[in-house]
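Note sheet for the following structure.
Showing chain A:
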Amino acid sequence: MEETILRVKNLTVIYHGGKEPAVHQVNFALKRGSSLGLIGESGSGKTSIGLAIMGLLTKTATIEGAVYYQGTELGSLSVKERSSFYWRKIAMVFQNSLETLNPVLTVGEQIEECLRRHTTLTRVESKEKVKELLIKVGFDPARGLCYPHQLSGGMRQRVLTAMALSCDPDVLIIDEPTTALDAGAKNEMIQLLAGLHRERKFALVVISHELPVIANLTSRIMVMYKGKIVEEGKTKDVLKAPQHTYTRGLINSSPALNPYRDLWGIPGAREEATTDGCNFFPRCSQRLESCKNIPPRLEDVFMERKVACHRGGIVTLLQGKGISKSYRFKGKTIMACVDCEIAIRAGEVVALIGESGSGKTTLAEIISGVLAPDAGEVFFERERVSGHNASARKNGLQIVFQDPFSALNEHFTVEQAVREPLEILKLGTLVERKALVKQMLKELQLPGEDEDFLMRRCYTLSGGQRQRVALARSLVLEPQLLVADEISSMLDPSTQANMIRMLKGLQNTKGFAMLFITHDLMLARKIADTIYVMRQGRIIQQGPVSGAFSYLTVRDGSRDTLIEK
Partner candidate 1 sequence: MSQGLSRKIIEYALTFLVIVSMNFFLPRLMPGDPFTFLSTEEGSITIIYTKEQIDRYKAYYGLDQPLLRQYVTYLACLGRGDLGYSIYFNETVGRIILNRIPWTLTISIIALVLGGLGGTLLGSLSAWRRNESMDQGLYLIMIVCSEIPTFLVGVFLLFFVAARLRWFPLAGGITPFANFKTGFARFNDLAAHAFLPIMTLSVTRLADFYLLARNTIINVLTKDFMRTAQAKGLRKRRLLFRHALKNALAPVVTRAFLSLSTVFNGAILVENVFNYPGVGRLLREAVIVRDYPLIQGVFLFMTVTVLIMNLLAEVVYKQLDPRVN
Partner candidate 2 sequence: MDKRRQVVGKLKFTSRLALVILLVVILFGLGADLFAFHSPQLPSGPALEGPSRVHWLGTDDLGIDLWAQICQGARISILVGFGVAVLAGIGGGLIGMLAGYYGGCIDRLVMRTIDLMLVLPDLLLMIVLGAFFGPSISNIIIVLSLLSWAAPARIVRSRLISLKQEQRVTAAYSYGAGFWHLTRYHFLPELLPLLMVSNIKLVGKTIVAEASLSFLGLGDPTAKSWGIILNHAINFSGIYFTPYWRWWVLSPLVALTVLIAAIAVLSRDIEKIINTKI
(Lines give C-alpha, C1' and ligand atoms only; values in the text may rest on other atoms or scores of the structure.)
Protein backbone atom coordinates (compact mmCIF):
# COMPACT_ATOMS: atom_id res chain seq x y z
CA MET A 1 0.00 0.00 0.00
CA GLU A 2 2.89 2.33 0.63
CA GLU A 3 4.88 1.89 -2.59
CA THR A 4 5.25 4.84 -4.90
CA ILE A 5 3.69 4.01 -8.25
CA LEU A 6 4.16 7.14 -10.27
CA ARG A 7 6.87 9.70 -9.84
CA VAL A 8 7.18 12.84 -11.90
CA LYS A 9 10.54 14.48 -11.62
CA ASN A 10 11.39 17.99 -12.81
CA LEU A 11 8.93 17.68 -15.66
CA THR A 12 9.20 20.57 -18.10
CA VAL A 13 7.23 20.85 -21.33
CA ILE A 14 8.03 23.42 -24.01
CA TYR A 15 5.79 23.29 -27.05
CA HIS A 16 7.53 23.72 -30.38
CA GLY A 17 7.15 27.33 -31.40
CA GLY A 18 6.35 28.44 -27.85
CA LYS A 19 8.78 30.48 -25.78
CA GLU A 20 7.54 29.99 -22.24
CA PRO A 21 7.41 26.45 -20.92
CA ALA A 22 3.84 25.17 -20.63
CA VAL A 23 4.94 23.09 -17.67
CA HIS A 24 7.93 24.08 -15.60
CA GLN A 25 9.83 21.86 -13.16
CA VAL A 26 6.90 19.93 -11.79
CA ASN A 27 7.51 17.21 -9.22
CA PHE A 28 5.14 14.84 -7.54
CA ALA A 29 4.80 11.23 -6.50
CA LEU A 30 1.75 9.08 -6.12
CA LYS A 31 1.21 5.98 -4.03
CA ARG A 32 -1.29 3.27 -4.76
CA GLY A 33 -4.75 4.41 -3.77
CA SER A 34 -3.74 8.04 -3.33
CA SER A 35 -5.19 10.95 -5.22
CA LEU A 36 -3.97 14.28 -6.49
CA GLY A 37 -5.88 17.22 -7.89
CA LEU A 38 -4.43 19.74 -10.35
CA ILE A 39 -6.20 23.08 -10.49
CA GLY A 40 -5.51 26.30 -12.27
CA GLU A 41 -6.95 28.72 -14.79
CA SER A 42 -7.23 27.54 -18.38
CA GLY A 43 -3.85 27.54 -20.06
CA SER A 44 -2.03 26.95 -16.79
CA GLY A 45 -0.54 23.70 -18.09
CA LYS A 46 -2.64 21.16 -16.18
CA THR A 47 -3.60 19.12 -19.21
CA SER A 48 -0.07 19.27 -20.60
CA ILE A 49 1.14 17.42 -17.48
CA GLY A 50 -1.38 14.64 -18.16
CA LEU A 51 -0.45 14.41 -21.82
CA ALA A 52 3.25 14.46 -21.03
CA ILE A 53 2.85 11.59 -18.57
CA MET A 54 0.96 9.67 -21.25
CA GLY A 55 3.85 10.23 -23.67
CA LEU A 56 1.62 12.08 -26.12
CA LEU A 57 3.69 15.22 -26.52
CA THR A 58 6.89 13.73 -27.89
CA LYS A 59 6.18 15.06 -31.36
CA THR A 60 4.80 18.47 -30.52
CA ALA A 61 6.97 19.52 -27.59
CA THR A 62 10.36 19.28 -25.98
CA ILE A 63 10.11 17.35 -22.75
CA GLU A 64 12.64 17.57 -19.97
CA GLY A 65 12.68 15.72 -16.70
CA ALA A 66 11.42 12.22 -16.20
CA VAL A 67 8.33 10.18 -15.45
CA TYR A 68 8.86 6.96 -13.52
CA TYR A 69 6.43 4.11 -13.24
CA GLN A 70 7.56 1.96 -10.31
CA GLY A 71 11.15 2.88 -11.00
CA THR A 72 10.99 2.51 -14.80
CA GLU A 73 11.65 5.72 -16.62
CA LEU A 74 8.97 5.87 -19.28
CA GLY A 75 10.80 8.30 -21.55
CA SER A 76 13.69 5.90 -22.06
CA LEU A 77 11.53 3.05 -23.36
CA SER A 78 11.51 1.88 -26.94
CA VAL A 79 8.26 2.08 -28.84
CA LYS A 80 7.73 -1.62 -28.31
CA GLU A 81 8.34 -1.54 -24.58
CA ARG A 82 6.10 1.43 -24.07
CA SER A 83 3.01 -0.51 -25.00
CA SER A 84 3.31 -2.61 -21.87
CA PHE A 85 3.00 0.52 -19.73
CA TYR A 86 0.80 3.00 -21.50
CA TRP A 87 -2.86 2.23 -21.10
CA ARG A 88 -2.06 -1.07 -19.40
CA LYS A 89 -0.53 0.59 -16.34
CA ILE A 90 -1.24 4.27 -16.86
CA ALA A 91 -4.47 5.31 -18.54
CA MET A 92 -6.17 8.61 -19.09
CA VAL A 93 -9.75 9.80 -19.31
CA PHE A 94 -9.51 12.56 -21.88
CA GLN A 95 -11.52 15.71 -21.70
CA ASN A 96 -14.94 14.98 -23.03
CA SER A 97 -15.95 16.47 -26.34
CA LEU A 98 -17.67 15.16 -29.44
CA GLU A 99 -14.28 14.57 -30.98
CA THR A 100 -12.60 12.66 -28.17
CA LEU A 101 -14.13 9.43 -29.39
CA ASN A 102 -13.85 8.32 -33.00
CA PRO A 103 -17.18 9.26 -34.58
CA VAL A 104 -17.29 6.38 -37.05
CA LEU A 105 -16.56 3.52 -34.67
CA THR A 106 -19.00 2.16 -32.11
CA VAL A 107 -18.14 2.90 -28.51
CA GLY A 108 -18.00 -0.82 -27.81
CA GLU A 109 -15.34 -1.32 -30.44
CA GLN A 110 -13.31 1.56 -29.08
CA ILE A 111 -13.23 -0.06 -25.65
CA GLU A 112 -12.67 -3.51 -27.05
CA GLU A 113 -9.64 -2.53 -29.10
CA CYS A 114 -7.78 -1.64 -25.89
CA LEU A 115 -8.39 -5.13 -24.58
CA ARG A 116 -7.42 -6.76 -27.85
CA ARG A 117 -4.21 -4.79 -27.94
CA HIS A 118 -3.08 -5.11 -24.36
CA THR A 119 -4.54 -8.37 -23.06
CA THR A 120 -4.61 -11.92 -24.25
CA LEU A 121 -8.38 -12.15 -24.16
CA THR A 122 -10.11 -13.74 -27.13
CA ARG A 123 -12.67 -11.87 -29.16
CA VAL A 124 -15.55 -13.39 -27.23
CA GLU A 125 -13.94 -12.80 -23.87
CA SER A 126 -13.17 -9.20 -24.63
CA LYS A 127 -16.74 -8.57 -25.74
CA GLU A 128 -17.82 -9.99 -22.39
CA LYS A 129 -15.30 -7.80 -20.59
CA VAL A 130 -16.56 -4.71 -22.41
CA LYS A 131 -20.04 -5.45 -21.13
CA GLU A 132 -18.76 -5.81 -17.59
CA LEU A 133 -16.88 -2.54 -17.84
CA LEU A 134 -19.89 -0.71 -19.18
CA ILE A 135 -22.08 -2.03 -16.38
CA LYS A 136 -19.42 -0.97 -13.91
CA VAL A 137 -19.60 2.65 -15.07
CA GLY A 138 -23.38 2.63 -15.17
CA PHE A 139 -23.79 2.40 -18.92
CA ASP A 140 -26.37 0.17 -20.53
CA PRO A 141 -24.21 -2.50 -22.24
CA ALA A 142 -26.78 -2.91 -24.99
CA ARG A 143 -25.83 0.57 -26.14
CA GLY A 144 -22.26 -0.50 -26.76
CA LEU A 145 -23.21 -0.57 -30.44
CA CYS A 146 -24.00 3.12 -30.40
CA TYR A 147 -21.84 5.71 -32.11
CA PRO A 148 -20.51 8.55 -29.95
CA HIS A 149 -22.81 11.18 -31.42
CA GLN A 150 -25.84 9.17 -30.32
CA LEU A 151 -24.86 9.55 -26.66
CA SER A 152 -25.30 12.38 -24.21
CA GLY A 153 -22.28 14.10 -22.65
CA GLY A 154 -22.69 12.09 -19.46
CA MET A 155 -22.87 8.81 -21.37
CA ARG A 156 -19.75 9.65 -23.33
CA GLN A 157 -17.94 10.47 -20.11
CA ARG A 158 -18.84 7.01 -18.84
CA VAL A 159 -17.57 5.42 -22.01
CA LEU A 160 -14.31 7.31 -21.71
CA THR A 161 -14.02 6.14 -18.12
CA ALA A 162 -14.73 2.53 -19.05
CA MET A 163 -12.15 2.79 -21.82
CA ALA A 164 -9.50 4.04 -19.41
CA LEU A 165 -10.33 1.34 -16.88
CA SER A 166 -10.38 -1.43 -19.49
CA CYS A 167 -6.88 -2.73 -18.78
CA ASP A 168 -7.17 -2.20 -15.05
CA PRO A 169 -4.50 0.51 -14.81
CA ASP A 170 -2.56 1.38 -11.66
CA VAL A 171 -2.61 5.07 -12.45
CA LEU A 172 -5.63 6.91 -13.79
CA ILE A 173 -5.42 10.47 -15.05
CA ILE A 174 -8.76 12.22 -15.47
CA ASP A 175 -8.96 15.46 -17.40
CA GLU A 176 -11.94 17.67 -16.60
CA PRO A 177 -14.40 14.88 -15.83
CA THR A 178 -17.41 17.16 -15.50
CA THR A 179 -17.09 20.07 -17.92
CA ALA A 180 -19.65 18.91 -20.46
CA LEU A 181 -22.18 17.81 -17.88
CA ASP A 182 -25.22 19.36 -16.23
CA ALA A 183 -25.46 19.62 -12.46
CA GLY A 184 -27.15 16.26 -11.89
CA ALA A 185 -24.83 14.34 -14.18
CA LYS A 186 -21.91 16.11 -12.55
CA ASN A 187 -22.79 14.75 -9.13
CA GLU A 188 -23.37 11.26 -10.49
CA MET A 189 -20.02 11.34 -12.22
CA ILE A 190 -18.23 12.44 -9.06
CA GLN A 191 -19.94 9.69 -7.07
CA LEU A 192 -19.02 7.12 -9.70
CA LEU A 193 -15.38 8.13 -9.83
CA ALA A 194 -15.10 8.28 -6.06
CA GLY A 195 -16.61 4.79 -5.84
CA LEU A 196 -14.28 3.38 -8.49
CA HIS A 197 -11.29 4.91 -6.78
CA ARG A 198 -12.23 3.37 -3.42
CA GLU A 199 -12.80 0.00 -5.00
CA ARG A 200 -9.88 -0.30 -7.41
CA LYS A 201 -7.26 1.56 -5.42
CA PHE A 202 -5.54 3.06 -8.43
CA ALA A 203 -3.52 6.22 -8.04
CA LEU A 204 -5.71 9.04 -9.25
CA VAL A 205 -4.82 12.37 -10.85
CA VAL A 206 -7.74 14.70 -11.40
CA ILE A 207 -7.24 17.72 -13.64
CA SER A 208 -9.97 20.30 -13.35
CA HIS A 209 -10.66 23.94 -12.92
CA GLU A 210 -13.77 23.12 -10.96
CA LEU A 211 -12.93 23.19 -7.28
CA PRO A 212 -15.84 21.05 -6.07
CA VAL A 213 -14.69 18.19 -8.30
CA ILE A 214 -11.20 18.36 -6.87
CA ALA A 215 -12.56 18.75 -3.36
CA ASN A 216 -14.67 15.63 -3.69
CA LEU A 217 -12.22 13.36 -5.45
CA THR A 218 -8.78 14.15 -4.14
CA SER A 219 -6.94 14.26 -0.86
CA ARG A 220 -4.00 16.31 -2.10
CA ILE A 221 -3.96 19.25 -4.42
CA MET A 222 -1.50 21.16 -6.54
CA VAL A 223 -2.29 24.64 -7.79
CA MET A 224 -0.78 25.62 -11.13
CA TYR A 225 -0.12 29.01 -12.57
CA LYS A 226 1.54 29.45 -15.95
CA GLY A 227 3.12 26.03 -15.86
CA LYS A 228 4.42 26.23 -12.32
CA ILE A 229 3.14 24.76 -9.12
CA VAL A 230 2.46 27.64 -6.76
CA GLU A 231 0.86 25.79 -3.89
CA GLU A 232 0.61 22.21 -2.78
CA GLY A 233 -1.06 20.59 0.20
CA LYS A 234 -3.98 18.65 1.54
CA THR A 235 -7.05 19.49 -0.50
CA LYS A 236 -9.20 20.29 2.51
CA ASP A 237 -6.64 22.58 4.08
CA VAL A 238 -5.75 24.40 0.89
CA LEU A 239 -9.36 25.16 0.05
CA LYS A 240 -10.08 26.26 3.61
CA ALA A 241 -7.00 28.37 4.10
CA PRO A 242 -5.15 29.07 0.89
CA GLN A 243 -1.59 30.26 1.36
CA HIS A 244 -0.90 31.66 -2.08
CA THR A 245 -2.67 34.78 -3.28
CA TYR A 246 -3.43 33.00 -6.56
CA THR A 247 -5.09 30.07 -4.81
CA ARG A 248 -7.19 32.48 -2.79
CA GLY A 249 -8.18 34.24 -6.00
CA LEU A 250 -9.24 30.95 -7.56
CA ILE A 251 -11.34 30.09 -4.55
CA ASN A 252 -12.91 33.54 -4.53
CA SER A 253 -13.81 33.07 -8.19
CA SER A 254 -15.62 29.77 -7.72
CA PRO A 255 -19.39 30.15 -7.63
CA ALA A 256 -19.70 26.70 -6.13
CA LEU A 257 -17.58 27.61 -3.14
CA ASN A 258 -19.12 31.06 -2.81
CA PRO A 259 -22.86 30.51 -2.85
CA TYR A 260 -23.72 33.87 -1.30
CA ARG A 261 -20.78 36.12 -1.87
CA ASP A 262 -20.25 38.30 -4.89
CA LEU A 263 -17.75 36.83 -7.28
CA TRP A 264 -14.49 38.65 -7.83
CA GLY A 265 -12.02 37.29 -10.34
CA ILE A 266 -8.32 37.64 -9.96
CA PRO A 267 -7.46 41.04 -11.43
CA GLY A 268 -5.58 40.88 -14.71
CA ALA A 269 -1.94 41.66 -15.04
CA ARG A 270 -1.01 45.28 -14.44
CA GLU A 271 2.28 44.89 -16.20
CA GLU A 272 4.20 42.31 -18.16
CA ALA A 273 5.66 39.47 -16.17
CA THR A 274 9.43 39.40 -16.22
CA THR A 275 10.98 36.19 -17.41
CA ASP A 276 13.07 35.52 -14.34
CA GLY A 277 10.80 36.73 -11.56
CA CYS A 278 7.72 35.23 -9.98
CA ASN A 279 5.14 34.39 -12.64
CA PHE A 280 2.31 35.77 -10.58
CA PHE A 281 4.12 39.01 -9.79
CA PRO A 282 1.99 41.24 -12.06
CA ARG A 283 -1.24 40.12 -10.40
CA CYS A 284 -0.10 39.65 -6.83
CA SER A 285 -1.47 41.83 -4.04
CA GLN A 286 1.45 41.42 -1.68
CA ARG A 287 4.36 41.60 -4.06
CA LEU A 288 7.72 43.05 -3.21
CA GLU A 289 10.15 44.61 -5.63
CA SER A 290 12.37 41.56 -5.28
CA CYS A 291 9.61 39.26 -6.55
CA LYS A 292 10.18 40.77 -9.97
CA ASN A 293 13.64 39.33 -10.42
CA ILE A 294 14.00 36.17 -8.40
CA PRO A 295 11.80 33.16 -9.09
CA PRO A 296 10.30 31.73 -5.89
CA ARG A 297 10.88 28.09 -5.04
CA LEU A 298 8.19 25.71 -3.94
CA GLU A 299 9.03 25.34 -0.26
CA ASP A 300 7.46 23.95 2.87
CA VAL A 301 5.73 26.61 4.88
CA PHE A 302 4.37 24.24 7.45
CA MET A 303 3.36 20.60 7.72
CA GLU A 304 2.08 19.18 4.46
CA ARG A 305 2.00 22.52 2.75
CA LYS A 306 4.28 23.98 0.14
CA VAL A 307 4.03 27.42 -1.40
CA ALA A 308 6.07 29.10 -4.08
CA CYS A 309 6.22 32.61 -2.68
CA HIS A 310 9.03 34.84 -1.49
CA ARG A 311 6.88 35.91 1.39
CA GLY A 312 6.08 32.38 2.45
CA GLY A 313 2.53 32.53 1.25
CA ILE A 314 -0.09 35.07 2.17
CA VAL A 315 1.42 37.15 4.95
CA THR A 316 -0.39 37.98 8.13
CA LEU A 317 -0.52 41.73 7.95
CA LEU A 318 -1.99 42.43 11.31
CA GLN A 319 -2.17 40.40 14.43
CA GLY A 320 -4.04 41.35 17.59
CA LYS A 321 -3.26 39.32 20.69
CA GLY A 322 -5.27 39.30 23.90
CA ILE A 323 -6.68 42.75 23.42
CA SER A 324 -8.76 44.01 26.34
CA LYS A 325 -10.26 47.38 27.05
CA SER A 326 -12.72 48.62 29.61
CA TYR A 327 -14.45 51.93 30.22
CA ARG A 328 -15.80 53.30 33.43
CA PHE A 329 -19.20 54.76 32.92
CA LYS A 330 -21.35 56.06 35.79
CA GLY A 331 -19.45 53.99 38.26
CA LYS A 332 -19.89 50.80 36.28
CA THR A 333 -17.08 49.10 34.39
CA ILE A 334 -18.04 48.24 30.87
CA MET A 335 -15.88 45.61 29.23
CA ALA A 336 -15.64 46.81 25.61
CA CYS A 337 -13.07 44.21 24.58
CA VAL A 338 -12.18 41.04 26.38
CA ASP A 339 -9.12 39.09 25.32
CA CYS A 340 -9.74 39.54 21.64
CA GLU A 341 -7.59 37.70 19.09
CA ILE A 342 -7.66 38.84 15.49
CA ALA A 343 -5.53 38.20 12.42
CA ILE A 344 -5.78 39.90 9.05
CA ARG A 345 -3.87 38.56 6.07
CA ALA A 346 -2.68 40.55 3.09
CA GLY A 347 -5.30 41.23 0.48
CA GLU A 348 -8.06 39.78 2.60
CA VAL A 349 -11.37 41.32 3.57
CA VAL A 350 -12.19 40.59 7.19
CA ALA A 351 -15.62 41.50 8.41
CA LEU A 352 -16.05 42.24 12.07
CA ILE A 353 -19.72 42.01 12.86
CA GLY A 354 -21.68 42.56 16.01
CA GLU A 355 -24.65 44.47 17.38
CA SER A 356 -24.15 48.01 18.49
CA GLY A 357 -22.31 48.15 21.76
CA SER A 358 -20.57 44.85 21.16
CA GLY A 359 -17.21 46.59 21.22
CA LYS A 360 -16.31 46.34 17.54
CA THR A 361 -15.55 50.03 17.11
CA THR A 362 -13.33 49.94 20.17
CA LEU A 363 -11.44 47.01 18.75
CA ALA A 364 -11.05 48.77 15.42
CA GLU A 365 -9.67 51.85 17.09
CA ILE A 366 -7.21 49.83 19.15
CA ILE A 367 -6.05 48.04 16.03
CA SER A 368 -5.49 51.31 14.24
CA GLY A 369 -3.57 52.74 17.14
CA VAL A 370 -6.14 55.45 17.83
CA LEU A 371 -6.87 53.94 21.19
CA ALA A 372 -4.45 52.22 23.50
CA PRO A 373 -5.52 48.81 24.87
CA ASP A 374 -5.56 47.98 28.58
CA ALA A 375 -3.90 44.69 27.82
CA GLY A 376 -2.67 42.85 24.80
CA GLU A 377 -0.69 43.87 21.76
CA VAL A 378 -1.25 44.63 18.09
CA PHE A 379 1.37 43.90 15.45
CA PHE A 380 1.28 45.40 11.99
CA GLU A 381 3.78 43.80 9.67
CA ARG A 382 5.40 42.22 12.74
CA GLU A 383 5.89 45.63 14.28
CA ARG A 384 4.11 46.62 17.42
CA VAL A 385 1.42 49.23 16.85
CA SER A 386 1.58 52.08 19.28
CA GLY A 387 0.17 55.47 18.59
CA HIS A 388 0.23 56.40 14.94
CA ASN A 389 3.36 54.52 13.92
CA ALA A 390 1.43 52.24 11.57
CA SER A 391 -0.82 54.88 10.11
CA ALA A 392 1.51 57.83 9.71
CA ARG A 393 3.22 56.40 6.66
CA LYS A 394 2.75 55.29 3.13
CA ASN A 395 1.71 51.66 2.59
CA GLY A 396 0.61 51.46 6.20
CA LEU A 397 -2.71 51.23 7.88
CA GLN A 398 -5.56 53.69 7.49
CA ILE A 399 -8.89 54.02 9.16
CA VAL A 400 -12.12 55.46 7.79
CA PHE A 401 -14.75 56.47 10.29
CA GLN A 402 -18.43 55.93 10.52
CA ASP A 403 -19.54 59.54 10.44
CA PRO A 404 -18.48 61.34 7.26
CA PHE A 405 -19.69 64.66 8.63
CA SER A 406 -17.34 64.83 11.55
CA ALA A 407 -14.51 63.06 9.77
CA LEU A 408 -13.81 65.95 7.41
CA ASN A 409 -13.01 69.55 8.18
CA GLU A 410 -16.05 71.23 6.73
CA HIS A 411 -14.13 74.31 5.70
CA PHE A 412 -11.47 72.51 3.77
CA THR A 413 -11.83 72.35 0.03
CA VAL A 414 -12.08 68.85 -1.37
CA GLU A 415 -8.53 69.09 -2.61
CA GLN A 416 -7.22 70.25 0.74
CA ALA A 417 -8.99 67.45 2.54
CA VAL A 418 -7.56 64.73 0.38
CA ARG A 419 -4.13 66.32 0.23
CA GLU A 420 -3.83 66.69 3.97
CA PRO A 421 -2.01 63.44 4.76
CA LEU A 422 0.45 64.03 1.90
CA GLU A 423 1.23 67.43 3.28
CA ILE A 424 1.63 66.19 6.80
CA LEU A 425 3.99 63.46 5.68
CA LYS A 426 5.66 65.76 3.13
CA LEU A 427 5.29 63.28 0.32
CA GLY A 428 6.06 64.35 -3.25
CA THR A 429 6.15 67.77 -4.85
CA LEU A 430 3.13 70.04 -5.02
CA VAL A 431 2.43 69.01 -8.58
CA GLU A 432 2.69 65.34 -7.76
CA ARG A 433 0.38 65.75 -4.80
CA LYS A 434 -2.25 67.43 -6.90
CA ALA A 435 -2.02 64.76 -9.57
CA LEU A 436 -2.35 62.05 -6.95
CA VAL A 437 -5.36 63.75 -5.41
CA LYS A 438 -7.06 64.05 -8.76
CA GLN A 439 -6.42 60.43 -9.63
CA MET A 440 -7.64 59.22 -6.26
CA LEU A 441 -10.86 61.18 -6.57
CA LYS A 442 -11.42 59.75 -10.02
CA GLU A 443 -10.91 56.23 -8.77
CA LEU A 444 -13.57 56.91 -6.19
CA GLN A 445 -15.86 58.03 -8.98
CA LEU A 446 -15.76 61.69 -8.06
CA PRO A 447 -15.16 64.38 -10.71
CA GLY A 448 -11.47 64.75 -9.92
CA GLU A 449 -10.62 66.56 -13.16
CA ASP A 450 -13.17 69.25 -12.44
CA GLU A 451 -11.39 72.26 -10.86
CA ASP A 452 -14.67 73.59 -9.50
CA PHE A 453 -15.22 70.37 -7.64
CA LEU A 454 -11.71 70.43 -6.23
CA MET A 455 -12.37 73.92 -4.89
CA ARG A 456 -15.67 73.06 -3.30
CA ARG A 457 -15.89 73.25 0.47
CA CYS A 458 -16.64 69.98 2.19
CA TYR A 459 -19.79 71.25 3.87
CA THR A 460 -21.45 71.60 0.46
CA LEU A 461 -21.08 67.87 -0.18
CA SER A 462 -23.69 65.19 0.44
CA GLY A 463 -23.07 62.38 2.94
CA GLY A 464 -22.13 59.90 0.22
CA GLN A 465 -19.73 62.34 -1.40
CA ARG A 466 -18.11 63.17 1.92
CA GLN A 467 -17.58 59.52 2.69
CA ARG A 468 -15.88 59.11 -0.68
CA VAL A 469 -13.66 62.10 -0.01
CA ALA A 470 -12.80 60.57 3.36
CA LEU A 471 -11.94 57.29 1.64
CA ALA A 472 -9.84 59.13 -0.91
CA ARG A 473 -7.95 60.75 1.93
CA SER A 474 -7.12 57.33 3.36
CA LEU A 475 -6.33 55.63 0.09
CA VAL A 476 -4.04 58.40 -1.11
CA LEU A 477 -1.40 56.86 1.18
CA GLU A 478 -1.84 53.48 -0.57
CA PRO A 479 -2.42 51.58 2.65
CA GLN A 480 -1.92 47.85 2.94
CA LEU A 481 -4.76 47.67 5.41
CA LEU A 482 -7.88 49.77 5.44
CA VAL A 483 -10.02 49.73 8.54
CA ALA A 484 -13.51 50.74 7.52
CA ASP A 485 -15.74 51.33 10.50
CA GLU A 486 -19.42 51.19 9.56
CA ILE A 487 -18.65 53.48 6.67
CA SER A 488 -21.97 52.84 4.97
CA SER A 489 -24.34 52.76 7.89
CA MET A 490 -25.34 56.40 7.58
CA LEU A 491 -26.05 56.17 3.88
CA ASP A 492 -29.31 55.32 2.15
CA PRO A 493 -29.52 51.80 0.70
CA SER A 494 -28.75 52.76 -2.87
CA THR A 495 -25.78 54.96 -1.96
CA GLN A 496 -24.61 52.22 0.36
CA ALA A 497 -24.75 49.61 -2.37
CA ASN A 498 -22.76 51.84 -4.72
CA MET A 499 -20.23 52.63 -2.04
CA ILE A 500 -19.67 49.01 -1.02
CA ARG A 501 -19.32 47.74 -4.58
CA MET A 502 -16.91 50.51 -5.40
CA LEU A 503 -14.84 49.86 -2.31
CA LYS A 504 -14.71 46.11 -2.90
CA GLY A 505 -13.77 46.75 -6.51
CA LEU A 506 -10.92 49.02 -5.43
CA GLN A 507 -9.85 46.46 -2.86
CA ASN A 508 -9.84 43.73 -5.49
CA THR A 509 -7.80 45.65 -8.04
CA LYS A 510 -5.42 47.39 -5.64
CA GLY A 511 -5.12 44.33 -3.46
CA PHE A 512 -5.14 45.99 -0.03
CA ALA A 513 -6.52 44.17 2.99
CA MET A 514 -9.60 45.51 4.69
CA LEU A 515 -11.16 45.21 8.10
CA PHE A 516 -14.79 45.88 7.43
CA ILE A 517 -16.81 46.64 10.51
CA THR A 518 -20.54 46.31 10.24
CA HIS A 519 -23.64 45.16 12.05
CA ASP A 520 -25.09 43.76 8.86
CA LEU A 521 -24.28 40.07 8.40
CA MET A 522 -25.80 39.92 4.95
CA LEU A 523 -23.62 42.77 3.79
CA ALA A 524 -20.55 41.17 5.32
CA ARG A 525 -21.28 37.93 3.57
CA LYS A 526 -21.30 39.70 0.22
CA ILE A 527 -17.77 41.01 0.45
CA ALA A 528 -15.79 39.34 3.21
CA ASP A 529 -13.36 36.43 3.06
CA THR A 530 -13.31 35.91 6.80
CA ILE A 531 -15.86 36.83 9.41
CA TYR A 532 -15.36 37.61 13.09
CA VAL A 533 -18.46 37.85 15.23
CA MET A 534 -18.32 39.98 18.41
CA ARG A 535 -20.71 39.98 21.27
CA GLN A 536 -20.35 41.78 24.55
CA GLY A 537 -16.71 42.49 23.96
CA ARG A 538 -15.77 38.94 23.06
CA ILE A 539 -15.11 37.35 19.73
CA ILE A 540 -17.51 34.45 19.77
CA GLN A 541 -17.13 33.11 16.23
CA GLN A 542 -14.68 33.28 13.45
CA GLY A 543 -14.06 31.54 10.16
CA PRO A 544 -13.93 31.86 6.41
CA VAL A 545 -17.14 32.90 4.76
CA SER A 546 -16.43 30.85 1.69
CA GLY A 547 -17.88 27.42 1.26
CA ALA A 548 -20.81 25.78 2.93
CA PHE A 549 -18.55 24.05 5.44
CA SER A 550 -17.61 27.34 6.98
CA TYR A 551 -20.82 29.20 6.87
CA LEU A 552 -23.13 26.95 8.89
CA THR A 553 -21.39 27.67 12.16
CA VAL A 554 -21.67 31.39 11.72
CA ARG A 555 -25.32 31.14 10.95
CA ASP A 556 -26.11 29.00 13.97
CA GLY A 557 -24.22 31.34 16.22
CA SER A 558 -25.66 34.74 15.64
CA ARG A 559 -27.47 35.27 12.44
CA ASP A 560 -30.96 35.60 13.80
CA THR A 561 -30.15 37.93 16.65
CA LEU A 562 -28.04 40.11 14.44
CA ILE A 563 -30.61 40.46 11.73
CA GLU A 564 -33.38 41.30 14.09
CA LYS A 565 -31.49 44.12 15.69
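Operating definition for what follows: contacts are C-beta pairs under 8 Å (C-beta built on N, C-alpha and C of every residue); 3 or more make two chains touch, one makes a residue touch a chain; residues count from 1.
How were these picked? Simply put, all candidates are chains of the complex that A comes from, given by their letters.
If you're wondering where the values come from, they're calculated on a predicted model, not measured in any experiment.
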Candidates 1 or 2 all belong to the complex; chain A touches number 1
Residue positions on chain A within touch of candidate 1 in the complex are 51, 54, 56, 82-83, 86-88, 91-92, 94, 97, 99-105, 113-114, 117-118, 147, 149-150, 163
